[in-house]
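Removed from the display is one protein chain of the complex; every other protein chain stays in position.
Just so it is clear, A, B and C label the chains in written order, and each chain counts residues from 1 on its own.
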Amino acid sequence: MAIPPESLDARLIGRQTMLSGVPTIPFVKAVQSRLSPEFERGFHKGTTTQDILDTALVLQMRDALDLVAADLVAVLDGLSALARTHRDTPCGGRTYGQHAAPLSFGYKVAVWLAGVAEAAARLPDIRRHLLVASLAGPVGTLTSLGEKAPAVLDGFARLLGLETTPIAWHARRGRIAEAGCWLAQVIGALAKLATDIANLASTEVAEVAEPYVPGRGGSSAMPHKRNPVSCTVILAAHGTAPGLAAGLLGGMAAAHERPAGLWHAEWHGLPTLFGLASGALREARALAEGLEVDTARMRANLDATRGLLFADAVAGRLGARMGREAAHNMVEHAAGEVRRSGTHLRTVLERDAPGADLASAFDLAPAVAAAGIWVDRAVDDAARVRETLQGK
Amino acid sequence: MAIPPESLDARLIGRQTMLSGVPTIPFVKAVQSRLSPEFERGFHKGTTTQDILDTALVLQMRDALDLVAADLVAVLDGLSALARTHRDTPCGGRTYGQHAAPLSFGYKVAVWLAGVAEAAARLPDIRRHLLVASLAGPVGTLTSLGEKAPAVLDGFARLLGLETTPIAWHARRGRIAEAGCWLAQVIGALAKLATDIANLASTEVAEVAEPYVPGRGGSSAMPHKRNPVSCTVILAAHGTAPGLAAGLLGGMAAAHERPAGLWHAEWHGLPTLFGLASGALREARALAEGLEVDTARMRANLDATRGLLFADAVAGRLGARMGREAAHNMVEHAAGEVRRSGTHLRTVLERDAPGADLASAFDLAPAVAAAGIWVDRAVDDAARVRETLQGK
Amino acid sequence: MAIPPESLDARLIGRQTMLSGVPTIPFVKAVQSRLSPEFERGFHKGTTTQDILDTALVLQMRDALDLVAADLVAVLDGLSALARTHRDTPCGGRTYGQHAAPLSFGYKVAVWLAGVAEAAARLPDIRRHLLVASLAGPVGTLTSLGEKAPAVLDGFARLLGLETTPIAWHARRGRIAEAGCWLAQVIGALAKLATDIANLASTEVAEVAEPYVPGRGGSSAMPHKRNPVSCTVILAAHGTAPGLAAGLLGGMAAAHERPAGLWHAEWHGLPTLFGLASGALREARALAEGLEVDTARMRANLDATRGLLFADAVAGRLGARMGREAAHNMVEHAAGEVRRSGTHLRTVLERDAPGADLASAFDLAPAVAAAGIWVDRAVDDAARVRETLQGK
Partner (left out) sequence: MAIPPESLDARLIGRQTMLSGVPTIPFVKAVQSRLSPEFERGFHKGTTTQDILDTALVLQMRDALDLVAADLVAVLDGLSALARTHRDTPCGGRTYGQHAAPLSFGYKVAVWLAGVAEAAARLPDIRRHLLVASLAGPVGTLTSLGEKAPAVLDGFARLLGLETTPIAWHARRGRIAEAGCWLAQVIGALAKLATDIANLASTEVAEVAEPYVPGRGGSSAMPHKRNPVSCTVILAAHGTAPGLAAGLLGGMAAAHERPAGLWHAEWHGLPTLFGLASGALREARALAEGLEVDTARMRANLDATRGLLFADAVAGRLGARMGREAAHNMVEHAAGEVRRSGTHLRTVLERDAPGADLASAFDLAPAVAAAGIWVDRAVDDAARVRETLQGK
C-alpha cells in the first residue's frame, strides 16, 4: 500500500510542526489517516520521532556524502594534474609573508593536494560511522519488539543499505559532531589553497589568476577589477564552519534518553555545514581545473630580493667552512647591506668571504629538484586516497 | 523616475550573482538598462557594491531590531508580572542541582527578568552603533565626490534615517561582531530561563509546566508526553548562536579596504543569528505569559529533604553561639545522619545542641521575605529598561 | 657530545623568546656556543624552527596520548563493570526531562560506555595521523639535503619512533585540527555522562551520588551540601573545549609555507585541550569506578507517575486491537486524567477499555529484558575497542 509523497500536504505538515515541535507527529497522523486498518496497526510501531528523523537525516547525508566524494575526486584530480604540470616551475617559498627560499609551484600545489587528500582519506571512516540506521523506540531499547528487536533493526538497516550500532545513538551524538568537524576540516583544507591563491593573485605578486569567466570577478565600481570570487566563496565558508562544528561538539552533552534542545541544535548546524562544504568544493574544483599560472612572473619575482632568497643555501655553504653560527651572522649582516644598498647578495659575499665557491648556492636547480621529490610523493599518495573514494 | 522592484527579474539576478560573486553587479546593470541617459549618468555614482549591500543590511537590521525590541518588551512584561505574582511563593533554591536553601519562585523569575533586562538595556547602544549608512566608494574615501563627500554622506544617511561614522566601515567590522555577540547574549539570557524551566518541568520536580496548547509537546510514540517545546526551541538556538558569534568576531581581521571572504562570511552568520533570536524570543514570550506554576508542588518539594534546606540558617544560628566552624561541622555531621536515617534535621540537632532555639531557623518566612526585596528591585530595574526600548 | 638539558638557562631562553618570537633561535644559539667546531657545523643543519617545535610537540603529544589512552581504558573498564552490575536494575527512561518509558540503569551506563568507546576507537587513527616527524627545512623541501632528504627524514623519524608524511606538514594543519576536535569529542562523550549523573544526583531524583570522599563536594556556606564536583570539572571542560577546537579548525587556512599567527595560535589551544581532557578523564574515571547507585530510589521513582511510564507499552497493546491512532488518542486522554486526578493509569484504562488485557503492559520485566540485549552488545563492543587501545 503506497502513499505517494506528493499526496501529502507538506505545507500543512510544516505549519503543524510549528505547533508540535517535531515534524513526525503531523506526518504520522497524515499517513495514518490514509492507511487501511491492518496497515495502520503496524505503521510507526515500536519506533519514535527521533528514529524517523535521524534515519532520514542519515539517508540525506549519504546522498550528500556521495556529492562531496565526487567533488573531492574532481579536486584531487585537478590538483594532481596542476602539481605535475608545474613540478619544475620555479617559485618563491614564503614564510611569515616574506620570501624565504625557492621551491617549485608544483610543490605548493602538492601541499594543497596533500591537505585535501588527508581530509578525503577520512571519508570512508566518516561514512562507516555516519551511515547507521536509528530504530530504537521511545527510550532506545526497542522494548515493544522484544527479543526480535536486534533482528528487526538489522532488517530495517539492510533494507535501507545502512549499518547498525551496538546500542541506540539517540543521545550519543559523537558521530554527528565528528561529521561536522570533518566537514569543517574539508573546508579548512580548501581554505588553505584559497588563502594562497588569493595572495598569489594579488596585484603585487600576480603569479596566478582565477580562471577567466566572462562576467566574473568584476566590480560594480571599478571596471578593471578581477576579484578572486572562488577564493572569496571558500574563505567565507571557512569563516563560518568552525563555529558550527563547535556547536555540534557542544551538543554531545545530551541529557538522558533525549535532550531538550541539544539534538535540535543539530538541525541548524549540520545542513549548513554540508551546504558550505558543497559550495567551497565547487569553487575549489574550478580553481584546481582552471587556475591561470604566470610562470614568467614567478621567475621574475624570484629575483626581486637580489639574492636574499638564497641566504639559507649560502649560509649552509659558508657554514661548512667557518661554522654555522659565524656563517649565519655573516649572511645576516650581508642581508642588511643588500636591503640598504640594493647590491646583490652574491656581490656582497664575494667581497666578505673571498675564495668561497658561492656560485652553486645561487642556483635554482637544487631547490626545484628537491621540491620535485615531494611533489611525486604527494601525487602518488593522493592517487591512493582517490581510489578509496570511488569504491565507497 | 521610478523602477518598481517587482519589475526586476530577481531570479535572473540571483543566477547572475552565482557568476559575479556579488548581487550588486547584475542589479546595477538591470536598473541601468531602464534609466534615461540623464539618470543613468548619476546612478550608482561614487558608490561601490559594499556600500549598497551594507546599507541594505543595516536597513533590514533596523526592522529586525524593532521586532526584537517588541519581543523583548513583551518578555519583560510577562516576566515582571510573573515575578510579582509569585513574589511570596516559597520555592527551593538549588545549587549544583542540589537543594540549597529556600527562596521564592518570584525570585527565580526576577533573576531571569534581570538577565533579559541586562541584555535589553544594551539595545539602544546596539542600535546607535549599527544603524549607520555606508557610502564610501571603492576604497572608502568617496573620492569622486571630492569635498562634498561628507555632505553627501550626511544627506544620504538622513534620507534613510541612519547615522554616519567618522570613517568608512567597509573593513572595520566591530559593529557587526558586536551585534552578533549581543544577539547571542539575548539568546543566552533566554537560555537561562529555558534551562531552569525545562528542569522545573521535569517529572521529578514538576513545579511548572509550559503553557498548555492542544497538539503541542506530544510524542509520536508516547501518548502521555508533554514535552517542553518552547524550552527546546530556545536551547537549540543557544546551542548554535555562540559559534556564529565567534565567526563574526573572527571576521574582524578584514584585509585592507575589502577582504576576500571575511566580509562574505557575515552573510552566513548574521541573518541566522537574527532568525535564532527571533524564534527564541517568540517562545520565551509564550513561556513568560503562560507558564503554569504548581505552588502546592513547590511547597511539597521544600520538605523533601527533611530540613536540610535550612542547614545554612541553622548553622548561622548555632555559629553565633559556638563559633562558625564548630557549627558548620555539627550541622554537616547531622546532615549525614538525616540522609542515612530519614530523621528530620531539627530532631537530630535538638538532640545534639540541646537548649538552642532552632525553631525560627526552620521558618520559611525570612527566606521568602528576603527574596522579595530583590524581586522588587529587579522588577523596578526592568521597568526602567523597558522604557528605553520603546523610545527607540 | 652531550649537552645536558639542565645546563641550559631555560629562564634566559624564555626571556629571549619574548624578543625573537620563537624559542628555537635562542635555544640553537645556546647550544651552538657549547659545541666543538666539528659538531657545530652539523647542528640544526637543513632544518628550521618549525621542524624542531612541531616534532617536539608531537613527542609531547605521544606521551600525552599514552596518558589519555590509559585513562580511557580505566573509564571503559569502570563503565563496563557498572553496566554489567546494573544490567537488570530497573530505572526510568527520560526524554525532554520527562519520564518516558522504563529501561535499566545498566542501559544508561551502556550508552555512556558506547559514547566513550566510540571516541576511544578513533585513538589509533589519531595516533597514526599525529605521530609524524617534521624535518623539512625552511620552506618544506629540505633542499640542503638534496636527494638524501627522504632517507634522512626516514632515519630521523625512525630514531624518534615516529612516522613520516608524503610532503611537509608545516602549513598543512589538518592533523592538528583533527586531534583538537577529537579531544573535544572525548570530553563531549564524558560530558554526556556528567550531564546525566548531575541530574540523577539532584535532590529530587537522587538515584545516584558521586563517590563519597571526605572533604569533597561541600559548601563553604551550606553544611549539608554534597555537590557533584567531578561532574562540575567535566562540564567546565566541555564548556571550553569546542571553542578551542574551532580555533584549531580556523587555523587550517595557513598562508604559504608558514603563516604569521595561525600556527602560533595552536600553542594556545592545543595544550589547553590536552589539559582539559586529562582533567575530565580523571574525574570520569572516579565516577565510573565509584558511583553510588540507589536502586531502591530508582525503583520508587518509577512509580511516581502512576503508570504513565507505561503509556507507550499500553498504547501498543491497545493499538493492536483498535488501531494505533485510536489507541494513542485514548491513552493521551487517559494520561490527562491521571495527571489531574492522581488515579493510576491502569485504573483509568481498565474503565475506558474494558476487556483489554493490560496487566502485562504494566510489567517492568519486558523493558528491563529488552535493555539487557543492548547492554551486552555495548559491553562487548567496548571490550573490542579496549583491546585496540592497549596494543597502541
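As a convention for this text, a residue touches a chain if its C-beta (ideal position, glycine included) is under 8 Å from a C-beta of that chain, and two chains touch if they have at least 3 such contacts.
Bear in mind the structure is a predicted one, so any value in this text is a computation, not a measurement.
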| item | value |
| --- | --- |
| Residue of C:106, C:269, C:316 or C:372 touching the missing chain in the full complex | C:269 |
| Given C:98, C:164, C:227 or C:305, the one touching the chain that is not displayed | C:227 |
| Residue touching the undisplayed chain, where the options are C:61, C:194, C:209 or C:389 | C:194 |
| Among A:46, A:140 or A:250, the residue in touch with the chain that has been omitted | A:250 |
| Those residues of chain A which, in the complete complex, touch the missing chain | 92, 94-101, 198-199, 201-205, 218-219, 221-228, 232, 242-243, 246, 250, 301, 304-305, 308, 311-312, 315, 327-332, 335, 338, 345 |
| Chain not shown, touching residues in chain C | 16, 19-22, 24-25, 28, 44, 47-49, 52, 137-138, 194, 198, 213, 215-222, 227-229, 231-240, 242-247, 250-251, 259-265, 267-269, 272, 276 |
| On chain B, residues whose C-beta touches the chain left out of the figure | 29, 32-33, 37, 40-41, 43-46, 93-97, 100-103, 107-108, 110-111, 114-115, 118-119, 122, 125, 129, 137-147, 149-150, 165-168, 171-175, 177-178, 181, 184-185, 188-189, 191-192, 194-196, 199, 235, 238, 241-243, 245-247, 249-250, 252-260, 312-313, 316, 319-320, 323-325, 366-367, 369-371, 373-375, 377-378, 380-381 |
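Going forward, only the chains that are shown with their structure count from here on.
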| item | value |
| --- | --- |
| Chain at maximum distance from chain B, centres defined as averaged CA atoms | A |
| Averaged-CA centre spacing for the pair chain C and chain A, given as whole angstrom | 24 |
| Interchain centroid distance [CA atoms averaged], chain B/chain C, Å | 30 |
| Touching two or more other chains - residue numbers and ranges from chain C | 94-97, 100-101, 199, 242-243, 246, 250, 312 |
